[in-house]
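Note that one protein chain of the assembly has been removed; the remaining protein chains are unaltered in position.
Showing subunit A:
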């Protein structure tokens, strides 16, 4: 637990530092949140779509590599992790969604660090799983950066409140199962994130249609 918290602190410090830097830029120049793309939310969605596939592959690779494909062991991974949002965060208001995303990604970054450490015992040094875990951690860090940017553009400070965690398991088998749970939940989380809102999609579609009708009318009136 101590190690996890330490990593969490580092991540949090990094992101807050980045945010402070963004704010500093906002204050000091006409281009606040320097380095952040204006369409950061779009970037997040695009990145999430890309990561969804990787997360799915990582989960499958983990199950295979750790021998968790048998039914008794596989079902242990289905348990929900407390710090993953139970609902689709895309259904929530944008700021709330971003804050939830930020909080989840910070957890995920710590969890990945933990899993990588556990795999030092549970994998051979050259195993492909090490590379996939590292790659996923870099992707999570990238998405976290985009999220911080989006929040910065929205002028919101990232929420530093974290959900308290259960003590890390000392039993390596339980660590393996915990890692499996994390990766399973992460895959599901990204699936929801990448596919967008379940409730607001019709509203968005209606808005889009309205916009299209409006442009057609304008075109028609201009022709007449």
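Points to keep in mind about this one:
Here is the rule we use: a contact is a pair of C-beta atoms (placed from the backbone, for glycine too) under 8 Å apart; a residue touches a chain by one contact, two chains touch by 3 or more; residues count from 1.
The working rule: contacts and distances are computed from a predicted model.
Of "Tubulin polyglutamylase complex subunit 1", "Fibronectin type-III domain-containing protein", "tRNA (adenine(58)-N(1))-methyltransferase non-catalytic subunit TRM6" or "Catsper channel auxiliary subunit zeta", only "Fibronectin type-III domain-containing protein" is the UniProt protein name of the chain excluded from the display. Only one residue in the set A:47, A:107, A:176 or A:192 touches the chain that does not appear here, and it is A:176.
One chain of the complex is left out; on subunit A, the residues touching it are 65-67, 70, 72-73, 76, 120-127, 171-174, 176-177.
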